[in-house]
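A protein chain is absent from this complex, but the other protein chains hold their places.
What follows is chain A.
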Amino acid sequence: MAPIPGSGLAKGLAVTLRTMTRKTVTAQYPEVQPELPPRTRGVIGLFEENCTVCMLCARECPDWCIYIDSHKETVPAAAPGGRERSRNVLDRFAIDFSLCMYCGICIEVCPFDALFWSPEFEYAETDIHELTHERDKLRQWMWTVPEPPALDPRAEEPKEVAAARKAAEKAAAQAAAQAASPAAAQGTDAQDTDAREDRP
């Protein structure tokens, strides 16, 4: 069936009228802050207590915007007759955000969880040099890192939780076995048979 003449005109009017009754999409940014998801790539925070100066982040960075200086310190032997150990001490950790392309590779490769994404994004500067955030500033960003979002319902258990749970179960089983074996050794006949029945 051919469309009724003028139905297109009515459709056009309906579209605009419907749009008018719906919520607008305008973000009133300076007045109203945007609600950003926890994994937003705003700025990179450094949890320097975790950093071991392994330099993986600096070497993986595609545009070489991470600067790390460090020196070695010798730690005296912990026990008498022991060996002295050396330790890396972080002197400088800086990220040049005028070069950073927010790929997040440094955060991915960090084996000690020292780098984190923060959703903060309002750090524009009038001088490009000030976009190089030094260690103190990077540490300050850590306070803005939100806690990781909860897992989806019925999601797979996180690996570290699974490992910890297995270890705990193993330890509990050992403790139970140790508690059971002395009892079996000293027990009466009745207890002995009970213990035997328990075995498969």
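Odds and ends about this structure:
Here is the rule we use: a contact is a pair of C-beta atoms (placed from the backbone, for glycine too) under 8 Å apart; a residue touches a chain by one contact, two chains touch by 3 or more; residues count from 1.
The rule is simple: contacts and distances are computed from a predicted model.
This figure omits one chain of the complex; the name its UniProt record holds, of "Peptide/nickel transport system permease protein", "Amino acid ABC transporter membrane protein 1 (PAAT family)", "Glycosyltransferase RgtA/B/C/D-like domain-containing protein" or "NADH-quinone oxidoreductase subunit H", is "NADH-quinone oxidoreductase subunit H".
Residue A:V25 is the one among A:V25, A:V75 or A:A177 that touches the chain missing from this view. Listed for chain A, the residues touching the missing chain in the whole complex are 9, 12-13, 15-17, 19-20, 22, 24-26, 28.
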